[in-house]
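Removed: one protein chain of the complex. Kept in place: all other protein chains.
Note that the chains are named A, B and C in the order they appear, and that numbering of residues resets to 1 at the start of each chain.
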Amino acid sequence: MATTETQEYTYKDFASDQEVRWCPGCGDYAILKAVQRAMPEIGVKKENIVFVSGIGCSSRFPYYMNTYGFHGIHGRAPALATGVKLANPELSVWEITGDGDALAIGGNHFIHAIRRNVDLNILLFNNKIYGLTKGQFSPTTDLGFKTKSSPQGTIDNPFNPGELVIGASGNFFARVTDTNPKLMQQIFIESAKHKGTSVVEIMQNCVIFNDKVFAPYTAKENRADHILEVRHGEPMRFGANNEKGLVLKGFKLEVATIGENGVTEDDILVHDAHEPDSTLHMMLAKLHDPIVNGVIRDVPAETFELRMQRQVEEIERTSKFKSVNDLFTSGETWEIKPH
Amino acid sequence: MATTETQEYTYKDFASDQEVRWCPGCGDYAILKAVQRAMPEIGVKKENIVFVSGIGCSSRFPYYMNTYGFHGIHGRAPALATGVKLANPELSVWEITGDGDALAIGGNHFIHAIRRNVDLNILLFNNKIYGLTKGQFSPTTDLGFKTKSSPQGTIDNPFNPGELVIGASGNFFARVTDTNPKLMQQIFIESAKHKGTSVVEIMQNCVIFNDKVFAPYTAKENRADHILEVRHGEPMRFGANNEKGLVLKGFKLEVATIGENGVTEDDILVHDAHEPDSTLHMMLAKLHDPIVNGVIRDVPAETFELRMQRQVEEIERTSKFKSVNDLFTSGETWEIKPH
Amino acid sequence: MGATAVQELDKVVIKFAGDSGDGMQLTGTQFTGTSALLGNDIATFPDYPAEIRAPQGTVAGVSGFQVHIGQTHIYTPGDQPDVLVAMNAAALKANINEVPRGKTIIVDTDNFKRKDWEKAGFEEDPLESGLLKDYHVIEAPITSLTRTALEGMGLDNKSITRSKNMFALGMVYWMFSRPLDYTERFLKDKFANKELIYEANVKALKAGYNYAETIEALSSAFTVLPADMEPGLYKNIMGNEATAWGFLAAAEKTGKELFLGSYPITPASDILHEISKHKHFGAKAFQAEDEIAGITSAIGAAFAGDLAITTTSGPGLALKGEALGLAVMTELPLVVVDVQRGGPSTGLPTKTEQSDLMQALYGRNGESPVIVVAAKSPAHCFDMAYTAAKLALEHVTPVVLLTDGYVANGSQPWRIKKVEDLEPIVPHEASKNMLNWQPYERDANTLARYMVYPGTPGYEHRVGGLEKDHLTGNVSYDPQNHEEMVKTREEKVQRVADYIPELEVEGAQEGELLVVGWGGTYGSLTTAVKQCEVQNRPVGHAHFSYIKPLPKNTAEVFSRFKKILVCELNNGQFVKYLRGELPQFEYLQYNKIQGLPFRVAEITREIKKILL
Partner (left out) sequence: MGATAVQELDKVVIKFAGDSGDGMQLTGTQFTGTSALLGNDIATFPDYPAEIRAPQGTVAGVSGFQVHIGQTHIYTPGDQPDVLVAMNAAALKANINEVPRGKTIIVDTDNFKRKDWEKAGFEEDPLESGLLKDYHVIEAPITSLTRTALEGMGLDNKSITRSKNMFALGMVYWMFSRPLDYTERFLKDKFANKELIYEANVKALKAGYNYAETIEALSSAFTVLPADMEPGLYKNIMGNEATAWGFLAAAEKTGKELFLGSYPITPASDILHEISKHKHFGAKAFQAEDEIAGITSAIGAAFAGDLAITTTSGPGLALKGEALGLAVMTELPLVVVDVQRGGPSTGLPTKTEQSDLMQALYGRNGESPVIVVAAKSPAHCFDMAYTAAKLALEHVTPVVLLTDGYVANGSQPWRIKKVEDLEPIVPHEASKNMLNWQPYERDANTLARYMVYPGTPGYEHRVGGLEKDHLTGNVSYDPQNHEEMVKTREEKVQRVADYIPELEVEGAQEGELLVVGWGGTYGSLTTAVKQCEVQNRPVGHAHFSYIKPLPKNTAEVFSRFKKILVCELNNGQFVKYLRGELPQFEYLQYNKIQGLPFRVAEITREIKKILL
C-alpha cells in the first residue's frame, strides 16, 4: 500500500469508505468537509493522524475519516486521546466531541486535558442539545429551553465553553459557526499548528432537535451585526459596513460605532490572541452580542508530552540502570550457592 | 430528646462523640474548630444541618460534627449534597472536600454544582497533596514538586481553584488560611448566608506530606506582606503598615505603595464583592503575591432549588391532575364490561 | 390471511415499515390505539433504526412498528407479520425475510423506482423479479394518490408528502374494519393550531380508506373481535411509561416525594422524560451531569427521606457500580432501573438483550448484595416498579429492577389501577418514641434498619462507606464485626424471600420439561408453552420476576420436572446463577444473542427437540 506525500493530498484522501449517516441538513456535514479540507494543509501524513471521539452524533465522526480512528465511550475521549498522544507523540491527535460528551459526562477529562496542555486538537460540536439520544437538554442549552427532559424549560445555568476553557487555564480557544466553511478550515489549521491543547467550539445546527438555535447569529440578515470575527493584530470591528467595534469602558467591553459619540477607528481595541494574560480573552469569550468568532486565545506554552520527554532524558542521563536487569540486581541482594 | 434554640448553642454542641483522628498538627483541626464556632451563628437548628463529604483526610470531617452527616465516596460529594438539598431544601447543607476529592476525581460534579447554583456551602481543604493515600501530587500541587508519584517533580500545570470556580460561573468564592481562625469563622458564616453554591478554599497545611507549603504566606514574618485580606467596600490594602495596595494598570492588577510614585490612598482599588461581572474577581483569584484572602466574590443569583420549586407551583396551578389516579385515567382509555 | 382470507380473525400481526421520516411510529401507535379501544388484546414493538437518521431510502434508515392484535390473549408483538406495509423499497428489503409466504404486502409503488431499489440494495426490481410471487401484493401509488387527494388545499409539497402515512393507515383501517374516529380525534389534538395540516391528514386518512374499499386488490375486509379480557378500565401503556407510573404510584402511596437522578441513555431515557412531566406530584427529575451523579444524588435524596430512584441502561449501570456499593454499605432504600440493551460496551444500543444480569448481581467491589427483580412485559413494568419501591423502603436496601429495550418500548393494554387498591407500603422508619435508637439497629424479621431523616431533632447521626459497627453505625475496623456485617447484609437480602410471592408454574405442573425464563421473555415463552400444550406436548413454564433472592419454593418447583430448560437472550447468565445457587439440578440452556426477542417458533422448536 503506497503512501502519499502530504502535499499531494486532496480532501478526498480523507474520506473513508463508510457512508455518512447524519440527518439530512445536519451541521455536522459541513464540519466534516471543512476538516477534510484542512487536513492536506497541516503537513501530516495520513497514517500519523488519529481521530478520537466519545459518543454522540458528532462522535461518529472518526468513521468518516480515512485516518486512524477511535470511537470511544461517552465523555472519555480526552483521556483516550491523551493515552494515544503519550504513547506516540509523533501523532497528530484530534478529538471530536459534543456539548454533552465534552461538558456533561466528560467535563472533568476535558478540563484536565486543558490543564495538562497535552497537544490535542479538540473540536467541540456545540448544538446545545443531546442529539443522539433524541433531544434532552445539555450543559450548554439556553436557560428556560424546553426539551424532552425539561418540559417546563431548563433551570440550569448553561456553561459557556470558552469561559470554562479559559477558567481551566486553556491556551487556545477559538469559535466558529458551521455555516462558515472558510473560517472553519482556517481555524482547524491554526489549532493544528498550536502545540498544546486547543479547543475549537463550533456552533453546530441540529436540524432535528434544536433547529435554528444559532440563527440569531448565523441567519444571513444577522451575521454582519451579531458575529464579530477577530483576527490577531487587527482591530475588532464588525457590522455590515464594518462600522462597529469593541472599546473598553472601565472593566467592561462595549460596542461603539465609529463616527458616533466621537469614537474613531483608533479607539477600537486591537485583538492580541497571543497575550498571556487571559483577562481580555475571557471577556471576548463571554460576549453574547456580538458573539466572537475566530481565534480568541492562542498562547504558546510547554506541552505535557515535552516535559515528560525531558524527564526521560534527564533520568536516562543520570540513572545507572540500562536494563531492568540492573534494577533487579540493585540494592541488597544475596547469593545462595549450590550445595 | 430535647431540641435547643439555635441562639443557645455553643461550639461544643457541634462536637460529636467520635475521637478526632487527624495527624497531630494537621491544619484540619483548626478548620474543624472554626466550623464548630461558626455553627451557632448561622441560625439553623442542629437537626437541620447536614455535612456531606467525599474521601480524603479532610472528608472524615462529618464524623466529628454532631449534626447529620454523610461520608460519601471519592469525588461525589457535590452530587450527594445536591440530592440531599433537593430532597429537603430546608436543610443547611455543607460539603467538605479536599483538593484531590474536589478537583481530581470530583472535578466534574464540582463545576456542575457551581453551574446549577444549588445552595451548598463547599469547604475545599486545599493542602496541595493527597493526604489520605500518603502523599501523591494533586491537581493543585505546585509545578515541579516532588512527591511519591512524581519522583522527578510534577509536569502538570496546577489548577487554581478560584479561577476554575469563576470559570464555571460561580457566584461565591472566598479564600482563607487555616492559620486564621477568626477570618475562617467569619467567612463560613458569610458562605452560609449566601444563597447558592459558595466555595471557600482553605489553604490547609498537611504536616506529614506537604508541610509548610503555605509558609511563604502564612509564616508570621510573611503574613502582612504576602496576604491581602479583602473586605467588601474597603480599599484593597495590605502590608505591615497597611502601606501597600492594588491599583489597576491597563488590564493588569499591580501592587503600589502609598506615597511612592505619587500613589495616594485614593488610587487603591475598592473591593466590590457584589459586582456581577467577574472580571476583577477573576484577577483577584489569580493573584499570586500577595495572595488574596477573604470573600472575593459574593453575587446574589437565583438558586436551582428555587427555580425547581417555582416549576412545581406553576404545574400545580395549571395541571388537572391531583392524584396519579387522574394521570392513569387520562388520554384514551376503554372499558371492558363484565361479560 | 392474504389470498385465503377469512372474515373473522383470531389475531393478526401488522408491520408498518418505511423511511425514518415516513411517520411509521405514529401510524403504528394509531392502529394500536384504535384496536385497543375496540377491545382487542394487543402487543406492540417499535423497531427504530440504530443510526441517527441514516440516508433516506437505505435499509439502515428503515423505521418499523409491529403490532399484534387479538381476540384471544396475546403476549408478544408476534413472530412474523401477516400484513407488511412497505412505504419504500428499503422497507421491503429490511422486512421481507420476516414475512411468511402467502401473506399480504402493501407497497407504495411510487418509491420502487430504479434508484429506490438500488439504494435499498436490491439487484433487480423486486416488484418484477419474482421475489414476491408467493405473496398477496397490493401495489398502490400511495404517494401520488395522497398528492392528488390533497391537491389545491394550498399546502406545500413537504406537508403533502408527509401525509402519506395517513393514507396508508386509512387503507389498513379499512382492511381490518376499524373506525377512523380515534385517529381523527388524535389529529385534531395534535394539530390544534394548524387547521390546514389537520384537515390534510384527515383527508389523506379517508382517501386511503376509500381507496382500499374501491380497488379490487382487497377482495374482502377482515376483523378481529374484542378479546376476552378481565373487566375494567384499560389503556394502552408502554413499558417505560409503566415503570415511571409505578414509581409515581409508590410515592403517592407513601406520601413521599419521588426523586429521580438520571442521565439520558437509550433505551431508558423515556422514564426520565415521563417523570420530568410530573413535578406536581412531588416528583423531582434531576438530569445529572453523568450516571454517577445520577445515582449519588439519588443516594443523597434517599438519606434525606425521598423515594429515590435512578434509571439507566447497561453502560450506565457499569458506571454506577461503585456508588451502588455505597448504598449497600449505608443501607439506604434506592431503586436502580436498568433497561438492558445489547452489549458489551456501546454494543447495539437500540436492540434488546438480557445480558446485564451478572452485572446487576455482582458488578461492584466487595460482597455487595442487592435485591434484583425483573419485569416481564410492558404493563408488568408498573407492578415491578411499584414492588421495587416497596421492597427498597420496607427492607431498607437498594433494589435493581431489570427491564429491557423490548418491554420498555413495547406496549400492552393495562388494566388501570387505583392507588387505593395497591398493596400498602410501610417504609421502615424509626417511630418518634423509639428509645435509644441506634442507626444500625435492625428489625428482627427483615433485618432492616430503622430510617431517620435529617430534620429530626435528637437523632443526629452519620453514615458512610467505611465498614460500620453493627449497632452504632460508627466506623469499625473490628474483624468480627466485619464478618458479621457482610453476612447480615447478605441475610437481609435473602430474607426478602419471605415477603415475595412463590414461583408459579403455568402449563404442566410436573413432568418432562420445565421451561424457565426471566424478565422480558415472558411473552414468547408463555405463547410457546401454550402452543405446545395445544399440540399435546404439555410442558411447564416458570418465569422469574424475583431473581435475588429466588422465590422460596424454587427448588421444590424444579424438583417436579425431569428436565429444566433455561431460555435467555444472552450467553447463559441466569443459568450460571442457578447453577451456583441450586447446584443440585441439571440445567439445559437455550440462548439467543442477536439483539432480538425470542420468536415463539424458536422456543417451540427447541422444546420439541428436547421432548423427542
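Heads up, the rule we're going with is that contacts are C-beta pairs under 8 Å (C-beta built on N, C-alpha and C of every residue); 3 or more make two chains touch, one makes a residue touch a chain.
Just so it is clear, the structure is predicted and the values come from calculations on it, not from any experiment.
Undergrad: Tell me the shown chains the invisible chain touches, ordered by label.
TA: Counted over the whole complex, the chain not pictured touches A, B, C.
Undergrad: Have a look at C:S144, C:S177 or C:Q594 and name the one touching the chain we're not showing.
TA: Once the missing chain is taken into account, the touching residue is C:Q594.
Undergrad: In the whole complex, not just what's shown, which of C:L317, C:M384 or C:V566 touches the removed chain?
TA: Of the candidates C:L317, C:M384 or C:V566, C:L317 is in touch with the missing chain.
Undergrad: Of C:E199, C:E467 or C:E506, which residue touches the hidden chain?
TA: That would be C:E467, which touches the missing chain.
Undergrad: Of C:G363, C:P427 or C:G523, which residue touches the hidden chain?
TA: Considering the complete complex, C:G363 is the one touching the chain left out.
Undergrad: List every residue of chain A that touches the chain not included in the displayed model.
TA: 1-3, 16, 18, 45-52, 55, 62-63, 65-73, 76, 78-88, 90-91, 108-109, 112, 308, 311-312, 315-316, 319, 321, 323-325, 327-329, 331-339
Undergrad: In the whole complex, what residues of chain C lie against the chain that is missing from view?
TA: 50, 60, 313-315, 317-319, 321-322, 325-326, 328-330, 342-349, 351, 353, 355-356, 358-359, 361-368, 464-467, 477, 479-480, 482-483, 486-487, 489-490, 570-571, 576-577, 579-580, 583, 586-587, 592-596
Undergrad: Could you please point out the chain B residues that touch the chain left off the display?
TA: Contact residues on chain B toward the absent chain are 19-24, 26, 55, 57, 60, 73-75, 104-105, 107, 130-134, 136-137, 139, 148-152, 208.
We take it that only the chains that are shown with their structure count from here on.
Undergrad: If you average the CA atoms of chain A and of chain C, how many Å lie between those two points?
TA: Comparing mean C-alpha positions, chain C is 39 Å from chain A.
Undergrad: Please report how many Å separate the Cα centroid of chain B from that of chain C, as a whole number.
TA: The answer is 44 Å.
Undergrad: Could you give the separation in Å between the centres of chain A and chain B, each centre being the mean of its C-alpha atoms?
TA: Result: the chain centres lie 30 Å from each other.
Undergrad: Where in chain C do residues touch at least two different other chains?
TA: Counting only residues that touch two or more other chains, chain C contributes 279, 289-290.
Undergrad: Could you list which residues of chain A touch at least two other chains?
TA: 105, 107, 139, 152
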